[in-house]
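Every protein chain except one is present and positioned as in the full complex.
In order of appearance the chains are A and B, and numbering begins at 1 in each one.
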Amino acid sequence: METLNIFIKSAFIENLVLAYFLGMCSYLAVSKSVKTAFGLGLAVIFVLGITMPINWLINEFLLSENGVFGTDLTFLRFILFIAVIASMVQLVEMVIEKFSPELYTSLGIFLPLITVNCAILGGSLFMVSREYDFVESLSFGLGGGFGWFLAIIAIAAIREKIRYSNVPAALRGLGMAFILTGLMGIAFMSLMGIDIVSFTSAAQ
Amino acid sequence: MAESTIQEKQAQETKPREPLFGKKQRKLITDPLNDNNPITVQVLGICSALAVTTLVFPSFIMAIAVIFVLAFSNLFTSLLRKRIPSQVRMIVQLVIIATLVTVVELTLKAYNFDVYKKLSVFIGLIITNCIVMGRLEAFAMANKPWQSFLDGLGNAFGYGAILIIVAIFREVFGKGTLLAGTPLEMMIIGPSSDYWIDTTTSAMFGWYMNNNLFVFPPAAMFIIGVLIWVQRAWNKKLIDVS
Partner (left out) sequence: MFSSRYIIMFIVGLTAASALVLALLFTGFKPMHERNEGLFKKRAILAAVDTKLETKVKNMTDAEVEDIFENDIRQIALNMNGETISSDEITSRGYKGGQPVDIDMKKEKKKPEPDRILPLFVYDNNGEEIYIVSVRGNGLWDEIWGNIALEDNFDKIVGATFDHQAETPGLGAEIKDNPKFSENFIGKEIYDEGDYVGITVLKGDARDGIHEVDGISGATITCNGVTEMIVRGVKYYQPYFEKQNIIN
């Protein structure tokens, strides 16, 4: 039940983009058409879902005091996390290139940029600071990825429509995208009413 | 980056020595402040840091951290640029950045624990701040160390400036204070006599209340959106670059 809660919480309520601004670069750059946004969103779900459990294992068994080396190696956390993420992204890149060359060309340079998508590293760092266990971190990874996916699809759809609207020249494009993201953030904030605590205690 | 462009740039480097602070060098610093601002024009690096802009002081520390990381990672990458194998350059850059960010984290934890607690995971997220990677890839891999260092400084200043502007708006309108958490704390407007403008007694500002919306994340988006609007209305050549 706790696992489901974490999924819902990370996908809707504490959305990585709309509540923490994570992964904004590719979110703004790749959200001009729904199709590419869809592909990138899926890739992010996949990378988040796979790197979180791996980073959890690394943090627990290599870096912590109770791990293999028996000393506190937390100062290597950033380096190892980012290395795992970079190699997983490489993997995804190879898979997409093989199975969907079309998507590969349209995602272009943004695929390697998933490595520096703050949502991925941010997810892993949140996982450490919130002390999730293995299953929880998997659920947080998938939920967070799904939330990111939802947000980028939504903004891409809005941006496709708003191209026909009469926006002041100076606000066109980027400026409008920021304001739209803010409005979406407010919309998502209304989901705060979901009472996670009583949800959990009712389940217990 | 293609092998040929790197060689081209390297060929250019055999020119006579340049002054340390010539016109070209100054431009490296001033350009990112307006015409080529990393946030409002290049759309890089919004990710990691905006969540910390609810207060000015942590934003200021964040800006300093980014300045340090960006300038030095640019410098080190540029020093190593001829030795970095291009197949693994991304990993190499990330290792350099991650090391510098860990240095910042360890130092902050030792010297300013309160701010360390406030910034928490967002210090680590400097690693994935797209500005850092972006500048390494676009500039430091092809330019001399001193220029790269200046380019790093300039871009980080441009970034820090936006960060602090956003934070000032959010802190003043959201909490009614400025620089809270430092000895310089200013209580500007609020419902008690500790503030400069006391809304309980002031006839002019009696209606005023702190706007909680400014503390929430969407406010940062609105503020940047409006900043971009203002900047482009004033600097017409930037319109529709994206």
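For the reader, a short list of remarks on this structure follows.
By definition in this document, contacts are C-beta pairs under 8 Å (C-beta built on N, C-alpha and C of every residue); 3 or more make two chains touch, one makes a residue touch a chain.
On a predicted model such as this, the values are computed, not experimentally measured, just so you know.
Contacts of the undisplayed chain with visible chains (whole complex): A, B.
Within the set B:29, B:165, B:197 or B:215, the residue that contacts the chain not displayed is B:215. Of the options B:84, B:138, B:165 or B:230, the residue whose C-beta touches the omitted chain is B:84. With the whole complex as reference, residues 54, 83-85, 87-88, 91-92, 95-96, 98-99, 102-103, 106-107, 109-111, 113-114, 117, 174, 212, 215-216 of chain B touch the missing chain. As for the chain not pictured, it touches chain A at residues 9, 14, 75-76, 79, 130-131, 192, 195-197.
Heads up, the rule we're going with is that only the chains that are shown with their structure count from here on.
For this pair, chain A with chain B, the centres built from the Cα atoms lie 22 Å apart. By the touch criterion stated above, chain B contacts chain A in their complex at residues 40, 43-48, 50-51, 90-91, 94-95, 98-99, 101-102, 105-106, 120-121, 124-125, 127-130, 133, 216-222, 224-226, 228-230, 232-233, 236, 239-242. By the touch criterion given at the top, residues 18-25, 28-29, 75-79, 82-83, 86, 112-113, 115-122, 125-126, 128-129, 168-179, 181-183, 185-186, 189 of chain A touch chain B in their complex.
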